[in-house]
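My structure is below; once you've seen it, I'll send some questions.
Only one protein chain is missing; all other protein chains are in place.
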Amino acid sequence: MSVVLALVALVLFPGGLFVIFGSLAFEYADRKLVARFQNRVGPRWFQPLADLVKLLVKEEIVPVGVNRGLFNGLPLAALAASLTAALYVPMAGIAPAWGFRGDLVVTVYLLMMMTLCIGLAGANTQDRFSLIGSTRALTQLFSYEAPFLLALLGPSIAAGTWRISEVNGYAREHIWMIVTQPLGFLVALIGLMGKLELPPFDAPEAETEIVSGALTEYSGRGLAFFHLGRDVELLVGLTLISAFYLGGLGNPLHFILKTLVLLFVTAGLQSLFARLRIDQTVGLWWRAGAVLALVQLLLLIVLKILGVRL
Amino acid sequence: MSVETDFLRIQGSVAPWVSGSRTAENRLDMDTSAERLVPAVTALRSLSWGYLSAITGFDSGTAAPSDGHIELLYHFCNGPAVATFRVKVPREDPSVPSIGPLVPSAVMYERELAETMGVKVAGLPKKRQFLSDDWPENVYPLRKDFTMESAAATREVGPAVGSEEAPGTFIIPIGPQHPALKEPGHFELAVDGEIVTHADIRLGYVHRGIEKGAEDRSWVHNIYLMERICGICSHIHATAYVLGVESLSGVAVPPRAQTVRTIFCEMERIHSHLLWLGVAAHQAGFDTLFMYSWRDRETIMDLLEELSGNRVNYSVNLLGGVKYDIDGKAADSVRRGLDFLERRTTHYLKIVTTDESFLRRTRGVGAITFDQANLLGTIGPTARASGVSRDLRVEAPYMAYRDFPVRPVLDSRCDLEARFVVRINELFESYRLIREMLDHMPAGELAVPAPRKVPEGEVISRVEAPRGELFYYIRSTGGVKPDRVKVRTPSLCNWAAVLSVAVGHKLADIPMIMVGIDPCFSCNDRSITLRRRGSAESWSWEDLRAYGISYYAGGGA
Partner (left out) sequence: MAQSTLKGIPRALRGALDKVALWSRINSPWLVHFNSGSCNGCDIEILATLAPRYDLERFGVKLQGSPRHADVLICTGPVTRLARERLLRTYEQMPVPKFVVAVGSCSITGGAFHGCYNIVGDIGDVIPVDVYVPGCPPRPEAIIDGVVQLLTKLKGGAPAKAPEADARLGGGS
């Protein structure tokens, strides 16, 4: 790949600007859907963009007693990690910009950076609400991360590769893996909701208990980056799950249809449930999520050994 | 009559400590003194009769400190009956013992007396609790010699108000500006991980000084002031006030006016309970239910507007009647609105009793046992959800409730779920009542003239607000303004119960538990605030809880 192409891939498409605007569009779709489910009109189409720009031009208050480097660096790191992850997935149904053996593992780690950064940011600001929020964010991280990874491993074992583009290719040629591995799909989708701290897994930023959780003290740019990073993560996560479980992504139309269907489902789940307490979240993930994902995985390995083609 | 036999029984058992007693309809007044107060209350409590409803203090003096005395009224209520111990103390040295060890809920009222009347209650800390910390020393707003000039002074404020952390504890402040609170109050929760080990409260952010303000306003003007004690239950405040004043002036309100008032009371209950349902769902992070219940609440807001011209603060009452009539056309639209709401309410009842994720947050959480509810003087739906049947509409019917009896709604499960179920079932009862009243609306006048001056005397007016018993004590010296208006709002009674059950719960459950009593800061703060720090020497909610426990141990309940 030439330098120019690489730069285009980084800055314009499929990374960079495309991902940023795409993820804002997804945030809009998510908010609009939730609003409709709640019998409201919901935001206008440019709302996420206006929010983002407004936060970018707002005063950034750095609280007393924080490490300034960390305070400013963490939002950047979180955003950078999610943007990087976007390069390894079949964004917009086009083959990933980069890829290598084992990029699945790298992507999962990059997606985890977001939560880690939020956790660190909360711990750095020394505000009581932030501290509790970051404790909860990290506690939650330990509960959904393993099942989420296991759920993504299923398709990759079926395809016999650790490379996202190859799993995607395998998915396109075979029966949709949501049919053969329904448990894995369920865990992956709900795991994504946990990662994004969407209701009912929004205990880390439970407004009524701890204000805005770890990000309580962020005001301008930092908040904007964290919000954007989370939107990008939503886009990357939906792409990954639809590539793996919904028969792969071969062209932009596939991409739009499949990710929107997933978004519709997650928005519905968001409006259906009351918030789980943090202990209930952890309990749910380890008692149900992890077990389900493991059962799925074991079943798959046994079938694979027996030589059953999926 | 059982009330009269009860009074005879009380008079018999407290006789040695009482110098004189008088009975009137549902009222028993007993004169006692500061020294004899504790044995007298002990004797009353040994009968297991009633609960402490309020402590009123009023100043009979004018200017000089040596002039007149301060009279303290300890009101115990049981159904329609009110038994009152009256204690006169000299103005220059007003001191009484605390009855907190006997009646835990008394502590709140005693602290209020100490700050607003300057009554020295032995055993209470001298710390400032509900007036701001820079409020001048020895200035008591409810004394007759109080002037605004004397309040303008400030006193040296000690160390900054804030949380002092004992080593090893982590204190989470909630409020006064906090998303869980649509109104300001301040809580300090000490947590160990996610478990709350200590709960603490400081109210007073919306304390406006209404009781004193009432003394400067005419009898009519005060209707509007009382209505603004609370924007959620505005009508019931005005109703309690006008009922009291009307009974003092001997005005007989026409039955149609009473029925209109009652219909508004029930509509207000509907709006308040639906509001609560939404807010409580929001606390549980169930925003969809919040949105839906508030959407449906607009139905009742529209009806209130149609009938009175305003969505909130409808200003229905006059002294001697009401301003608005409910004609046939209006009645029809109310019926239609109620039909819609009834369908929706059935749906909500189903959600709160069957939705798995919601039940995880309510079932078995924040239980207030029957005994606790009884002991801590819990009232309203909170008490009824613990099986304690306290509903003035049932026990002491007033206005149109006499002709349209209310069926009590009770639940014995004691937890948050029960509080949801009780309130939702009360909605059904309100729908039924309103329909019945509309169908059998008495004909006649809407209002009769009431005198500008109110004859000398005192009256206790108790009504059932959406949150529980609302207590008004009104005293007139025959002028154009009241001499004393004492308001004890329902939320105040329920704080004790909440703070004592909060300990041991998870932080995430606290907003739900707090909101479970449907707290109304604006209501309580007009009179009182409690604040306490974790330090060992101060009187605390923990002490209050300990009182409760030792009280149980003594088998005194």
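To keep things simple, chains are lettered A and B as they appear, and every chain counts its residues starting from 1.
Heads up, the rule we're going with is that a contact is a pair of C-beta atoms (placed from the backbone, for glycine too) under 8 Å apart; a residue touches a chain by one contact, two chains touch by 3 or more.
All values reported here derive from a predicted model rather than from experimental measurement.
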{"item": "Residue among B:Ile55, B:Met108 or B:Leu131 touching the omitted chain", "value": "B:Leu131"}
{"item": "Residue among A:Val66, A:Leu79, A:Leu223 or A:Ile278 touching the omitted chain", "value": "A:Leu223"}
{"item": "Residue among B:Ala43, B:Leu113, B:Leu225 or B:Leu416 that touches the chain left out of view", "value": "B:Leu225"}
{"item": "Chain A residues that touch the omitted chain in the full complex", "value": "31, 35, 38-44, 46-47, 49-54, 57-61, 129, 207, 211-212, 215-220, 223"}
{"item": "Missing-partner contacts on chain B, residue numbers", "value": "131-132, 134-135, 141, 146, 148, 151, 176-179, 182-184, 204-210, 212-213, 216, 224-225, 228-232, 234, 275, 278-279, 290-292, 294-295, 297-298, 301, 311-313, 520, 522, 529"}
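Here is the rule we use: only the chains that are shown with their structure count from here on.
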{"item": "Contact footprint of chain B on chain A as seen in their complex", "value": "37-40, 128-129, 132, 199-200, 202-203, 206-211, 271-280"}
{"item": "Touch list for chain B against partner chain A, complex", "value": "170-173, 178-180, 191, 194, 281-289, 291-292, 295, 355, 357-358, 360-361, 506-511"}
